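Selected chains only, in their assembly positions.
Chain lettering (A and B) follows the sequence in which the chains are written, and residue indices restart at 1 in each chain.
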Amino acid sequence: MNISLEQAEAAITAAKEKAKQMNVLMNIAIVDAGVNLVAFARMDNAWLGSIDLALRKAKTARYFNMESGEIGKLSQPGSQAWQIEHSNGGLITFPGGIPLKNNKGEIIGAIGASGSTVDNDHAVARAGADAIK
Amino acid sequence: MNISLEQAEAAITAAKEKAKQMNVLMNIAIVDAGVNLVAFARMDNAWLGSIDLALRKAKTARYFNMESGEIGKLSQPGSQAWQIEHSNGGLITFPGGIPLKNNKGEIIGAIGASGSTVDNDHAVARAGADAIK
């Protein structure tokens, strides 16, 4: 199963609404099950450096089927996935990337959000993920 | 002047509607005046290779403030911009990229469409460009 554009746009809409409620400016990216870009939106005046971060967080989450921040715990000095960020053209392993599941629990893609603190980024990505039916 | 997300989303919506009317599947990318991604959408089952093409067409159109296909005329063997595609990380110089102007005629970004013949790609990008107010 793969995410549809309609699902991806619903996730972006929900993420944008959450960002407005939180008064933050976000970049939001959605990739499909094949780690290919489906949809993207940058809110006006959001950080330009977060275009790439949002995309990489989404990819990272789907590459390993876990939240991007979980991988960052494993990539610390002395940990088992030390410097895994060097793979796949560059991973981003702090929070803000979340796998997307359909109503059967199958992973159909991933969302990445970037534009504020990692807690805020994660909250916005979570709002987007929760909008997938 | 720079394109807003609202304008970019209006352009993508118009481009998608045009693609549906034409019965083609498109990737559509919008960059701002600084050549940074603003919005993107890939229609279900559209070519995966066209994700990158749509983005590069949009960038190419803004890099030189002309339609991407115009640059392709100049880059032919013996012509004045021979092999310009090697610049800027890789240009795409066939049709489907169009500068976006506001109602004062100022360039505020660009749109790129990819997923079918270049004539179809151009028609879809044009529909998106015409939706900008």
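Note that contacts are C-beta pairs under 8 Å (C-beta built on N, C-alpha and C of every residue); 3 or more make two chains touch, one makes a residue touch a chain.
Predicted, not measured: the structure shown is a model, and the values here were computed from it.
Sequence-identical chains make up the whole complex; the displayed set comprises 2, and the total in this structure is 4 copies.
Simple rule for what comes next: only the chains that are shown with their structure count from here on.
Copies chain A and chain B of the same sequence differ in orientation by 180 degrees, per CA superposition (steps of 5). Each chain gets one centre point, the mean of its Cα atoms, and the points for chain A and chain B are 25 Å apart. Those residues of chain B that touch chain A in the shared complex are 4-5, 8-9, 34, 36-44, 48, 51.
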